[in-house]
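Down below is the structure, laid out as structure tokens.
Excluded from the complex is one protein chain; the other protein chains are retained at their positions.
Here is subunit A:
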Amino acid sequence: MLSLGSGGAKSTKPSFVSYVTPEEIKSEKDPPKQEKHPDLLPGEVEFCSANPILKYTQDDLSQRGVFGTLFCTNFRVTFISDEKPQEKTDKTFKNKLYGENDIPLMCVDHIYGVYDEKRKLITGGLVKNKYPSKMIIHCKDLRVFQFSLTFSKEEDAKKIFQGIAHHCLEEKSLKCVFAFSYMGTPSPEMQWKQETVMFDSPEDWTQEMKRTKANCRLVTENENFELSQRLPKYFVIPLTIGDLFSYQGKGLPIWCWSHYSGCALFKASFPPVTQEDGDFQKHLDTMINAVAHNHLYSVKTEDLSESLPNIQDIQQSYNKFKQFFLIENSTDFWLSDVKWFSSLESSGWLDIIRQCLQKAVEVVECLEKDNTNVLITEEEGTDLCCVISSLAQIMLDPYYRTLMGFQSLVQKEWVAGCHAFLDRCNHLHQKDKEYHSPVFLLFLECVWQLVHQHSPAFQFSETYLTVLSDSVHVPVFSTFLFNSSHHRESVMKAESPLAQSGPLSCPTVWDWSVQFDSKAQNFFFNPLYLEKVKHDRAVRKPHKPKHQRNLSLPSTAFKTPPKKGFFKDETDSLKKMLRVKRLSRWRGSPDAPTATTREFFESWQHRPLDYHGLLLPCLDGPAVHIWMQRYLRWIPEVYILGGGSVAVMTKLMELLSQVQDLKRVLEQRDSSQAAKLDHRPYFQHRLLSFDSSGRLSSSFPFAYTCYRSFKPIIPTGLMQSLMVTDSLASQEDEASSVVSFV
């Protein structure tokens, strides 16, 4: 019931400025007006609700808000305003699963309760006793919601608070995740899914080996996970490995990608070498030799757990970092603005991004310049190995800079590659913090840096990356729900008891039509992408011609692979010599000094930029930026009205459509070709009407102008910001007022 308990403990007179006058609240005592309910998704169930709840608007300090009903379902926490929905601007970028007032349960990061003006972090223990007057929800996509619970009936408020706290914070089983209740009908638009290579079949791997001309072996022995449950269902290893079954696949070098020269990138799970087990050491030697065997008998191994921060460091750093963006009010904003740069630095997050990119560049250097095989290792082989190998592949292979290529890469390295999404994202709210870490987000952050620095090289936009980072916390997709291929298969099988209904109808995240209509999906594409002029060849050879230019760098390795058939014997003996030398030189050697990577970067930089060739990031301090779109999009204080990149994009879209129009006119003129006209691609919709761009916010498409009137944001507390203490401040402007000017 929505009616207010009259004369209850709670005062009905709000002590703040509100959009709703107290009279209006009183009027609700009359027979409840039409009860509002959220539009439930198929399979979504409402748990509890409370009314009236005041949702504070984030804009300012005046504590204004909107009254409405707060619901908790098995999918989300949702707030429905009592007010008539305003004439919404036609939102081109609307998520079909959740709106601006919906918080998927998985997306809740922390809940704070305000008890007698004191803010407390809500954990299990606090829930039972009492409920707070104000509930603050921090989301993993960095939204902040503030609800006042003081206006609804005590029992309602208690119920909704406990319900939300229970469903968002308590440890739960995987089966309770909404994906297992979701009954969405598979959409007819399957174009996305079809083109993304899922790497769940031997064919996908064979095709990938063919594409990169890899000379490796596909392993199908793990089809039923008899070899190891931590290994992918199918994977690829160096040709010369015979023994698969020792040490449960530990140390097996898993092929990631082959350079056109023949050398390749491998990753392996590798316990820290402290183990005194001589046999195991021997096993590893065999494995390393097998990698070396892949090409020219050279290999470089890199233990990522030694040279990069571990997953707990990453977690801690991100926890600090994200606090700077979870802004609850203007005062907080301007206070934190003062120490912005040093706060950022102290979180260390940008530095971790830099280190990962740096490591990836080192790997790229080995493959591209030295033509050495690379084996990256860490204990599980599914965290930083995934980050580094994916980044190296994006830098080297332009295919992975297309949208489909990128999605295939995520499938290959992360999903099929057994990254423990469930544990790392902590979807089940496990108390054991040891396993949580935003490793996948870290990867997206690194990709964003590349996109930011070399935008024409990428087919996808930063909006795509932002949406992908959000989708991790939408409990509808199978992509991010499991810890390994084995986990996925066993759960998916077990969860479809009704054999006739087929496998669990849980879409992958790549089926973007579940979240966005096709118009909104346009925002995923970078209009500046410099598409490669396609050759009329059936076989796709994405990178080969570009890579053949030599880098004029001193290099000890052979630049070009020896031709097949020629001087076979000689090369073989040469190989034997090299092998010894190489192995002794590279094995266990410490990091290549960053100085050589600098040199590598600089020599690359001196060459004309080829967006379809090798791509390296600049890693100097000023070049590493903050992913503004992701982190600042909900903060009204930083909206630039009429500015930001949306202004550029609008203009660009307009120009593109003009070019298209003109081409069309030309083609129509060309009467002999008139018949073909209909099949020509035509840029049909301008994403935004041109006039409107002047008033759009820089956080578009995530936030619109309707949040605020068109007024500038005047900073508060400027004086605190800058206390210049030295004597200069008090000096006169005219140093020597005696000096008279002519």
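The criterion applied here is as follows: a residue touches a chain if its C-beta (ideal position, glycine included) is under 8 Å from a C-beta of that chain, and two chains touch if they have at least 3 such contacts; residues count from 1.
Here is the rule we go by: contacts and distances are computed from a predicted model.
Chemist: Per UniProt, what's the omitted chain called: "Small ribosomal subunit protein bS6m", "Phosphatidylinositol-3,5-bisphosphate 3-phosphatase MTMR2", "Integrator complex subunit 11" or "Dynein axonemal intermediate chain 4"?
Modeler: The missing chain's protein name, per its UniProt entry, is "Phosphatidylinositol-3,5-bisphosphate 3-phosphatase MTMR2".
Chemist: Per the definition of touch given earlier, which of A:Gly242, A:Gly278 or A:Pro622 contacts the omitted chain?
Modeler: A:Pro622
Chemist: Touching the left-out chain: which of A:Met198, A:Leu244, A:Val338 or A:Met492?
Modeler: A:Val338
Chemist: Looking beyond the chains shown, say which of A:Cys48, A:Cys176 or A:Leu656 touches the absent one.
Modeler: A:Leu656
Chemist: Contact with the hidden chain only, please: which subunit A residues?
Modeler: Residues 333-334, 337-342, 344-346, 350-351, 354, 453-456, 518, 521-522, 525, 527-531, 533, 601-602, 605-606, 609, 618-623, 626, 628, 632, 637-645, 647-648, 650-652, 655-656, 658-660, 662-663, 665-667, 669-673, 681-685, 693-694, 698, 710-715, 718-719, 721-722, 724, 726, 728-736, 739, 741-742 of subunit A touch the chain absent from view.
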